[in-house]
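One structure coming up, written as structure tokens, with questions to follow.
What follows is part of the complex, with its chains left where they were.
Just so it is clear, A and B label the chains in written order, and each chain counts residues from 1 on its own.
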Amino acid sequence: MPDQGFIDLGFARVDTDRRRRCGFPEVVFGHGKTPAEALAIARVLLEREPVLLVSRANSAQAEALAAEFPSTRWHERARCITVERAPWPKLPGSVGIVCAGTSDLHVADEAAVTLEIFGGSVQRFTDIGVAGLHRLLAVRDALEACTVLIVVAGMEGALPSAVAGLVSKPVIAVPTSVGYGASFGGVAALLGMLNSCGSGVTVVNIDNGFGAAYAAAQILRLQS
Amino acid sequence: MPDQGFIDLGFARVDTDRRRRCGFPEVVFGHGKTPAEALAIARVLLEREPVLLVSRANSAQAEALAAEFPSTRWHERARCITVERAPWPKLPGSVGIVCAGTSDLHVADEAAVTLEIFGGSVQRFTDIGVAGLHRLLAVRDALEACTVLIVVAGMEGALPSAVAGLVSKPVIAVPTSVGYGASFGGVAALLGMLNSCGSGVTVVNIDNGFGAAYAAAQILRLQS
């Protein structure tokens, strides 16, 4: 049987050709999968790739994988599982992950875990709100020293605009569902970021730390 | 016939008791009124009050009033008519009107016209966007020197958060309909301001420069 670029497990078609086309192996979306299903997919991928990332995962899935793959790690706050049979080659440069508030940390963590499993270096900047601009100005040079910036914010989502006006590096904005009332589960932040007056800000889905990190990794990869 | 506190013109009941209750005379909402209707209402009010403000007005209404009241002024960009038979007593303190971009000027003008007809002093700060924070930091002390701040912004509406974090004075935010796409005619700015991380920011309707100015005038009036 010829190689079709995927393995059909019946309940899933695992894309084994992803790295060739896209540079990184397939990432498993854990939501709604049984531990057995997650494990079956993991086997297919880890036979071919040194590392595995399961996003939106749960601890039962993590246990299933850990029983078979000793390097399994469960990142609780990030809701991610990683398995590292061998390290992925280091990516050049570094990514700054900036958080507007402490409630955004689980999204920032998802971004950090994603970057690190794919060889990216991460620098964290936590609790940098626009209501205290001195906290932002104090790290201006450190931000500029990064290759790419991921800026995570809930509520009004104003931080990416302020950051983009201070540095020359690409800014990827992640709205979070933090807030209440007219934040509408992150919609206010999302709209704020889409309408940013800071030129060049790009945006991913609400709480999508993984997506921002993947985009950042693609940019780092260009330097190599 | 006893004084009911209003004059019934058939098509309108003019509230002649407003100043006694609320401190300022009734303001006429010009939208949808014929010049003749606007004039009839103006006559009732100017018989009793030294000044008149018509908001959301048009030039035909202005011409009708000017023919009878020589002190009529047509503020085109603010879409307001003012008539000043005698000046209203000066209010103490001053109001800073801050604009995020040059497209917001007609809203800022509506606020300024409103304040000035009711005796308020206005200081203007134009084109202070969060994408160039040095422009904001340069006026920090001048903002703090005002009694109240009106902050006008479209797009992501982030300026009020940044201002509120720098000064101790009440900040009234006015979202404007400036923007395109997912700004949804000012909704993005409105949501941003309602979710502001800057404590104490209050908000008025989109493009409602009049409402912000009226609220600011009420605050100034408390000092007297």
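Here, a residue touches a chain if its C-beta (ideal position, glycine included) is under 8 Å from a C-beta of that chain, and two chains touch if they have at least 3 such contacts.
Bear in mind the structure is a predicted one, so any value in this text is a computation, not a measurement.
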With 2 copies placed, total copies in this complex: 8
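FYI, only the chains that are shown with their structure count from here on.
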Distance between chain centroids, defined by C-alpha means - chain A, chain B (Å): 45
Contacting residues of chain B [partner chain A, same complex]: 100-101, 129-133, 137, 155-158, 161-162, 164-166, 179, 181-184, 187-189, 191-199
